[in-house]
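The next block holds one structure in the form of structure tokens; read it before the comments.
Here the complex is missing one protein chain, while the rest keep their positions.
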Amino acid sequence: MSLIALISDFGEKDWFVGELKGVLYSIAPHTTIVDITHQIPPGDIRKAAFNLLASYKSFPKESIFCVAVSISTKTDCRSIVARTDNYTFIGPDNGVLSWVIPNDKHPIWCIENEFYIRKHPSSTFQARDIFGPAAAHISKGINPDILGPQITDIIRIPFPLPSVSPDKLEGEIIHIDSFGNAITNIRFSDLKTLKSPINTCNLDNRFDIPIKSQYQEVSHLERLCYVGSAGFMEIAVRDGDGASMMKIAAGQKVVIR
Amino acid sequence: MSLIALISDFGEKDWFVGELKGVLYSIAPHTTIVDITHQIPPGDIRKAAFNLLASYKSFPKESIFCVAVSISTKTDCRSIVARTDNYTFIGPDNGVLSWVIPNDKHPIWCIENEFYIRKHPSSTFQARDIFGPAAAHISKGINPDILGPQITDIIRIPFPLPSVSPDKLEGEIIHIDSFGNAITNIRFSDLKTLKSPINTCNLDNRFDIPIKSQYQEVSHLERLCYVGSAGFMEIAVRDGDGASMMKIAAGQKVVIR
Partner (left out) sequence: MSLIALISDFGEKDWFVGELKGVLYSIAPHTTIVDITHQIPPGDIRKAAFNLLASYKSFPKESIFCVAVSISTKTDCRSIVARTDNYTFIGPDNGVLSWVIPNDKHPIWCIENEFYIRKHPSSTFQARDIFGPAAAHISKGINPDILGPQITDIIRIPFPLPSVSPDKLEGEIIHIDSFGNAITNIRFSDLKTLKSPINTCNLDNRFDIPIKSQYQEVSHLERLCYVGSAGFMEIAVRDGDGASMMKIAAGQKVVIR
């Protein structure tokens, strides 16, 4: 039984997550379910895509990720399954999975076989009616080929790659976590492309922030930029909520040099 | 081992849900636990009853539902177990279970056997001390007869049924979900009683809202009424928070005709 990990914008005030799990356990009673988060803002596809990108590599091989985030204008979009060497991803064809299946070499299926879809599916709860049953059946070992035809024309949202030049990296803030740490789109591995040693990160033309290897290298309430746990450069304030203190918002530009 | 599903008003800031699960796993180490929601407003019995009603049919047969929502004036109320053909329900005798055990043909027990109650039970944490142990023992297969006597005089809260006439259905808003969709007490199946085709839902004498089969039939930010995933008619705004935009509150009247 493969583990099933969930990301959604359902929140936790209603029964939606619980009902989805009821469906999963009805089909695959011995599976293991992990909540990544259900607090994606409604329809925020990029935030869901980033939560998935930031976490999926820490899951056991053969894990199945079920991502239920879509905007209502897109409830007519296809339901897809993608399989990489180690993982299976299930969700709507709206780009939410594209940061973990960045190219076409991995097979992608469109879920169409009604045998694996809830009878009388609702018009609004794809996760319960389509993604969930597919995830549970895959957890039990079915071959995705049985779910529907392979497709290659899925919607892809390009990951906002930083601009790389020999002396600097230009990127942007892509996520602010609940501690107020601001995560950029610049990976630690991108730093290797620079010819000269780096020592500062300019944020939004407002702050020059020193690059450090850990919090302890700066004093209480001082700013720093460091390699975050997801492998991206992050901006923070030691012992403080950096995003609030520096009024950081997603999309603000950063330049590391 | 039957699955145990939980509904409570404990929130997630304290240790209450975790401690309850500690009790469940102490007695039934191999059970499976699902959180439906723990964010019922304190003592909101109707909201808990609706969360249970809306979700329980998606759970595996033999699932056990443990509902811990009561108002402090009622902590002296009995703890009950009810069993239907497919499910077992455990909670306080305050009406919270009555929408899923709507008649007297199913057996109901009062939990009195101290062997199955925590030693030195607290005066406030029935879920940990009474409901939880009962749920865990039932998950392991005990017969509810051993927990206490059968009773028939439980408190019932009538489900607010809509008023049905040949040309219209009159109901009310009973739940607003975290997306801002407003769920009415009118079931899709109620629509069959109407002699004439329906096409509009009047909300609170303020809005006439078209009935559609899915979001895609209206434009961005337009209102619609449709069959929601729980089988009830819902009012929403495409791509928006309908409840905020239309100032919808539970109890407002709706008329479908």
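Details
The letters A and B name the chains in turn, as written, and every chain counts its residues from 1.
FYI, contacts are C-beta pairs under 8 Å (C-beta built on N, C-alpha and C of every residue); 3 or more make two chains touch, one makes a residue touch a chain.
What you are looking at is a predicted structure, and each value in this text was computed from that prediction instead of being measured.
The chain not shown here is touched by just one of A:L24, A:V227 or A:A243, and that residue is A:V227.
In the complete complex, the hidden chain is touched by one of A:Q39, A:T84, A:N113 or A:N202, namely A:Q39. On the side of chain B, touch with the chain left out of the figure occurs at residues 10-23, 25-26, 29, 42-43, 71-73, 75-76, 122-125, 128-129. Remark: the residues of chain A touching the chain excluded from display are 3, 5, 7, 12, 32, 34-39, 51-52, 54-56, 58-60, 63, 177-179, 213-216, 220, 226-229, 236, 238-239.
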